[in-house]
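Dropping the structure in here first, questions after.
With one protein chain held back, the other chains of the complex are shown just where they sit.
Coming up: subunit A.
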């Protein structure tokens, strides 16, 4: 029985939802704040206020290379906290590598759950005027890292 949903299908279904939800979140949570002076302020907003509203906690670690790439690390990502992990495939958990993914369905399935948060972050940032690409790294569940690359 065909019980699997293909990845591109998931992406297109979620894309519209993410568009609307990300827009609404960004409107609501930036309401009482003064305008952001630069990209770093906006990313810090995502790490602190945005994350606390959505996940009741702040981002645990923020790293940047000062050239437009930011890594946000959440040590216990709530939406994946209860997902069971196959210990043998922990090593290749990066969802951006398709060849590794083809071999482990559990990582693939977990990866699909990350489209929504990545999409919301991307949409919220673009609403603040920052075009970017967001990807996620789940090599150490339940810790999750989001990599934001700002398009110059």
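Simple rule for what comes next: a residue touches a chain if its C-beta (ideal position, glycine included) is under 8 Å from a C-beta of that chain, and two chains touch if they have at least 3 such contacts; residues count from 1.
Basically, contacts and distances are computed from a predicted model.
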Leaving aside the chains on screen, match the unshown one to its UniProt name from "EIF-2B GDP-GTP exchange factor subunit epsilon", "WD repeat-containing protein 41 isoform X1", "Serine/threonine-protein phosphatase" or "Trafficking protein particle complex subunit".
-> "Trafficking protein particle complex subunit"
Residue, one of A:26, A:73, A:110 or A:145, that touches the chain absent here = A:26
What is the set of subunit A residues that contact the non-displayed chain in the whole complex?
-> 19-20, 23-24, 26-28, 30-31, 33-37, 127-129
